[in-house]
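All protein chains but one are shown at their positions in the complex.
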Amino acid sequence: MGIIQKSQLKSPWVLHYDCSSCNGCDIEILASLTPVYDIERFGIINTGNPKHADVLLVTGGVNRRNARVLKNLYNQMPEPKVVVAVGSCACTGGVFYNCYNILGGVDKVIPVDVYVPGCAARPEAIIDGVVLGLQKLKEKTQMKSEEVAK
Amino acid sequence: MAKIVTPFGPQHPVLPEPLQLNITYEDEKVVSVAPAIGYIHRGLEKAGELNDFPQNVFLVERVCGICSFMHGMTYCEAIEDIMGVEIPPRAKYLRVFYSELSRIHSHLLWLGLLADAFGFESLFMKYWAIRERIVDLMEMTGGHRIILSASCIGGVRRDLTDEQISIIEKTLLEVKNELDHVTPVILKDYTVKKRTVGIGVLSKEEALTLGAVGPVLRASGVAQDLRQTGYEAYGELGFEPIVETDGDSYARAVVRAREVYQAIELALEALHHLPEGEAQVKVKGNPNGETIQRVEQPRGEVLWYVKGNGTKNLVRMRVRTPTYAHIPALLKMLPGCEMADVPVVTLSIDPCISCTER
Amino acid sequence: MAVMLPNIMKNLFSRPETRLYPAEERILYPHTRGHIEFDADKCNFCTLCSKKCPADAIKVDRANKTWTLDGYRCIVCAVCVEDCPKEAIQMIEQWRTPAFSKTVEVYEGPKPEEKQPEA
Partner (left out) sequence: MSFEAKQITPEQLINETQQMFNEGYRFVTATCVDEIEQFRIIYSFDRETELVNLEVAIGKEEQLPSVSGVYLCAFLVENEIKELFGVNISDIAVDLGGRLYMIEGADPHPMTRKEKKKAAKGVKKNG
């Protein structure tokens, strides 16, 4: 593993996209960035640019219009990347399961690596989720470096 | 100079939510704005017709995670109105308390986001650190940091113990004390004034004809607050709406910064006058009839229309949320301002897109 | 910036606000809605929880005596806890932990044959 890959694991940058959540999980993600939970202690930085990001935090179930936006953001992120679905809606559709415009969880559109349940998911759970995502990121980085070695 | 159309959103670092505005610029000046919403539309109103009406309490709380309690409360009020249920006085005061707690949380959140929008990072962090104490109170009383689920048809699910009340009173006074140090920054700081004074002006007449509500309307000099109608226990608590006259982004920030203090006062007063007795009555039967219920949310007036036909399922459930009413006003405020001011003006209406699109 | 200075000075010398989460775990308030736990021995499979659940996360099969919870759809509203006539569902303060894959919890009650002699 090169120095870039190692630093990627030490300081992952996250991109947050709100699909069709109720804002509950979004403000919890923001809360985990602010002093009280201070996710920057772990080197995690919130970025607005998908090309800078390693981890995609998605909240809310996917609806018909934003499925395209979500795919765009996912495709723009450089490999290796990890998708964390935050909240019950992002996992399965949650309480909005019978709404006509909801397609279901995020996994209907893009592959999801970590599921964070809860409505709304607590900041502690989000931190746990991102940390779990980093394990996945490590595996993916190793797989990629093995491929390159071949 | 050629005109350029640029989309603002749906994914934008300033906006926590996907709102898309297609803005036409001439050089750096905004000429016109066309909204393109629908990125969070779920179809919640239809789901409300498919679910049973008691289940809807939890669905409508998820219209918006920030003013979650108020949506649930208004829906419960509407059902109680149709069914002719009188809730106990203790429940009325508890609802006032929970509403004001939500208002403090929402305003502090917004003041932080505004600071973030014009790049005042330390103020953003400070406001969110204070807000976290209110969120702790919500967790202690309601059982969850964001979605309180405290309201139910027939009263309040979560009663307060005396021990909790003393903790709440202590914390609210501490929060007030901390705010005394931070609020002058919003009111007096050069950076804040530079970015907000005279930006996104909405005159009194425009505010009325464009249907603005809540803090936006009050910042334009209209003393209108639905809490004046005295729903729940507001009629028994002393209350005066907070009004500013300039109608710019600064006035809107000032209204909200002052409303936080007012909300703390009201919450403390509600606890002080909390009557003894039950907090919940049992409700039997199904709603038959229709009603319109309005409540003052942190962002302004929310309107719930509910119609039942005597079965478990409702015929129609509709919500008109404050941000919905603010979008025409936003389209009026933006033209004429500069590209760099667009995030500040957009945030000054306190946009909540998941409310708007449901 | 001058108005912010007192705040900045105060922050420099005050205790940090940060909760060092993984290192120090905060004690959760009692009655926090974290996740629900089910006790199959107490349940009489009346399906009330499944009917009342706003998110349709609970499935109860009366014939086979199984109780299924989709924890990733559950919105922890505590309606099932309040409405269960047998108090078979409990609210636990600890939040549900994140995982790599979605799993469904299936509980099996005593089989009908075993229960019949009692009745």
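Chains here go by letter, A, B and C, matching the order in which they are written, and residues are numbered from 1 within each.
The definition used in the following text is that a contact is a pair of C-beta atoms (placed from the backbone, for glycine too) under 8 Å apart; a residue touches a chain by one contact, two chains touch by 3 or more.
For clarity, every value in this text was computed on a predicted model and none was experimentally measured.
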item: Touching partners, among the displayed chains, of the absent chain; value: A, B
item: Identified contact with the non-displayed chain, of B:Pro7, B:Gly198, B:Gly289 or B:Gly336; value: B:Gly289
item: Residue in contact with the excluded chain [from B:His41, B:Lys126 or B:Arg145]; value: B:His41
item: Contact residue for the chain not shown (choose from B:Leu101, B:Leu202, B:Leu226 or B:Ile264); value: B:Leu226
item: Missing-partner contacts on chain A, residue numbers; value: 64-65, 100-101
item: Contact footprint on chain B, counting only the chain that is left out; value: 34-35, 37-38, 41, 43, 45-46, 49, 81-82, 208-211, 224-226, 228-229, 289-294, 301, 303, 305, 307, 310-311, 315-316, 318, 320, 324-325, 327-329, 357
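The rule is simple: only the chains that are shown with their structure count from here on.
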item: Overall pattern in which the protein chains touch one another (line/ring/star/complete/other); value: complete
item: Between B-C and A-C, the pair joined by more C-beta contacts; value: A-C
item: Centre-to-centre distance between chain C and chain B (centres being mean Cα positions), rounded to whole Å; value: 28
item: Length of the line joining the C-alpha centres of chain A and chain C, rounded to whole Å; value: 23
item: Chain B, residues touching no fewer than two other chains; value: 51, 58-59, 62, 129, 132, 144, 147
item: Shared-contact residues (touching 2 or more other chains) in chain C; value: 17, 54-55, 75-77
item: Chain A-touching residues of chain C, taken from the complex the two chains share; value: 16-22, 35, 54-56, 70-77, 95-102
item: Touching residues (chain side chain B, partner chain C) in the complex; value: 51-52, 54-59, 62, 120, 122-123, 126, 129, 132, 139-140, 143-144, 147, 149, 157, 181-182, 184-185, 188-191
item: For the chain C and chain B complex, residues of the former touching the latter; value: 1-4, 6-8, 10-11, 17, 29, 31-33, 51-55, 75-79, 82
